[in-house]
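Heads up, one of the protein chains got dropped from this complex, but the rest are sitting where they should.
Just so it is clear, A and B label the chains in written order, and each chain counts residues from 1 on its own.
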Amino acid sequence: MLSKIISRQDLPKLIDALTNDFLVIAPTYDKKVPTFSEVESSSEVEFDILFNEKLPMLPPKKVFLPAKQTVFKYNLIKGVTDSCDEISDAVTHNKNVVIFGVSPCDVSGVGVLERIFRDNYSDDVFLRLHDKTTIISVNCLDHCYENCFCETMSSNDPKSGYDVMLTEISKSKLIAVPNSDKGKKILRDYPELFSQISEKDSEAYIDALNLKNKNFKTEFLVEGLASHVEDSFESEIWKEFTEKCLFCGSCTFVCPTCYCYTVKEIVSVDLKDGERQREWDSCYFPEFALVAGDHNFRETKEQRFRYRYLHKFVDLPRRYNFEGCVGCGRCVTYCPANIDVRDVLKKIIGVM
Amino acid sequence: MASKPQIGIVGFTGCAGCQLSILDLENELLDLLGLVDIIDFRMAMSGNKKGPYDILFVEGSIVNKHQEEELKELREKAKVLVAIGSCASFGGPQAIRNYRDNKKTKIAQYGKDNIDKVEVIKVKPINKVVKVDHYLLECPVNKYEFLDFVKYYLVGGTPTLPNYPVCQQCKAKGNRCIFLEDGIMCMGPVIQAGCDALCPSYGMPCDGCRGSTLEAAYDQQVQLMIEKGASVEDITRYILKYNGEDKQVHEFLMEKWKEQDKKLVYQED
Partner (left out) sequence: MTASKDKEEISTYKTQPAEILAIRDLTDDTRYFKLRCKDITMNKDFQYRPGQFVIFSLPGVGEATFSLSSTPTRRDFIEFGIRKVGSFTEALFKLKKGDTIDIRGPYGDGFEMEDLRGRDLIIVSGGLGAVPLRSVLLYIEDRREEYNKVFFLNGARSPKDMLYKRDFIAMNQRQIIDTHLAVDEDDTGEWPYNVGFVTQLIPKLGELIDSENTTAIICGPPIMYKFVIQELLKLNIPKDQILMTLERRMKCGQGHCGHCAVGGRYTCLEGPVFTYYDVQHIKELI
């Protein structure tokens, strides 16, 4: 791969150049909340979110699997249509998309979602959006904030899932490492912003990666976690945390890997047109495992609380060989009841 | 559709805000009138017919015997009866009186000499008097939820209300969590969503007008409110504001919170 150098002060220029050719999504503040939003110029981008240790509240999931998403639209004739329209408006953006400033843990999170939605029946709605998106990641050289535990979940050094990785090699310079054709194209298409890499830059890059290696510490051991969680099925630990939990579902919505959704129906007032939407659902909600005839496979709150952990730390590793957690710490940051996923796991492993 | 469904919209004790809210459906009202015949809507029109109704929407709570009788009569004329708004569904703000000494409330309201002249019984949501087929929530009623109900009825189904807390919609909109980050007493975690997190989206706390969400975690919510500095009186007020006759609110208040707030006295029938 042909890596290039971009100066930090040229980053706004890069974003402005990208906005001409792409729909650009970058970190901004929306009413004091750090968030990924569509930007029209670099002046809207909050670079301090990238470089001053903050994660947007909602992960890039919100681009591919937004809170509400149209699956298809249809026409209604006497209640039942003769045929459903092809998925027409699922791809709301006509341009290709760039998400700028995705942290490595979020790159891993997108990777988890992509695998799940590509597996089995590949999901057109998700993948059409995903496949026309270029992800420009900004590397972390240290834990970004106190709730970050990406090293523990080994998600801070993704080998794929991004198109360009920007790593700070000095206060004024970043190295841009492409990782796909889409990424190479970015470096090629804006030649005035990228310069050749020098010997000194290469050394600085190696130093930066060494620094990264040194800075990141694991908090607890993930090896054997699946067995620990599974063996703790009857543990009192679940009860302890269930008693604190509000079951508001916030943790599942801010989670970069929580992918569960429900499907609902929107009909126009004249009853002629409608659309089917999918909407975020949460396994913490009482009706998640409810079936016709009112049988609920997870009747108690404790079962629901435990299930999320079983799914993330037992089921997904067994099925896909990755945890349903990238250690971004959002669920810790945004839990109104102050539940810390690390505490739950540490207690299960027996190191707390 | 062979003939258009006959619809009635009536009000009992409440502020009539729900009916006003339906009138406020300006852009959709004409389309709606193409789908249904509104035969009874005393707030909006004259020449009202008293049934029979395919769907009857009822606003307000029931506060005296006379209203009870009237509601029972209406029920017999309605194929489907729908409670709209907090008062009809959970008693509304006036249900606070159910948790206070009735005599004292009456004296404060009507004066010592008049208390026997006023026949105010307990404040009842309409489901304590008649069978309710469906609930449309919010204070005043969410006009789009009202519209959805009519649409679904015509298509052949019944809409399901979102059985999850306001937090879902707050996160969906990317709102700041004012409960967590600013210590503002927001009831969002225990309140049924559907309002698209209206109040929190403007930095205001959810004050609970849509009633309890399924299996609402009042214990945990109240514990957090105490930690954030709310007084016992405040907490009672927050919980009781709209939903005095919500089953979960009632159980929490009388089985658990009564030990903290000794002023709570529930008026049995």
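FYI, contacts are C-beta pairs under 8 Å (C-beta built on N, C-alpha and C of every residue); 3 or more make two chains touch, one makes a residue touch a chain.
Everything numeric here is computed off the predicted structure, so don't read it as measured data.
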Query = Quick one: which of B:43, B:107, B:155 or B:198 touches the chain that's been left out?
reply = B:155
Request  = Based on the whole complex, identify which of A:54, A:185, A:244 or A:298 touches the chain you can't see.
outcome  = A:298
Inquiry  = For the chain not shown, which residue from A:58, A:245, A:283 or A:345 touches it across the whole complex?
reply    = A:283
Task = Mind listing the chain B residues that contact the chain we can't see here?
result = 151-152, 155-160
Ask   = What is the set of chain A residues that contact the non-displayed chain in the whole complex?
value = 71-72, 74-76, 79-84, 86-87, 116-117, 119-126, 233, 259-265, 267, 271, 274, 276, 278, 281, 283, 288-293, 295, 297-298, 303, 307, 310-311, 314-316, 318-319
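FYI, only the chains that are shown with their structure count from here on.
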Request  = Could you put a whole-Å number on the gap between the CA centroids of chain A and chain B?
outcome  = 38
Key: Interface residues, chain B side, partner chain A - complex   = 28, 31-32, 34-35, 147-148, 151-152, 154-156, 163-165, 167-168, 171-177, 179-180, 188-190, 203, 214-215, 217, 219-221, 224
Query = How about chain A: which of its residues touch chain B in the complex?
reply = 30-33, 35, 57-58, 62, 67-68, 76, 79, 243-250, 253-254, 267, 269-271, 280, 282, 285-287, 301, 334-337
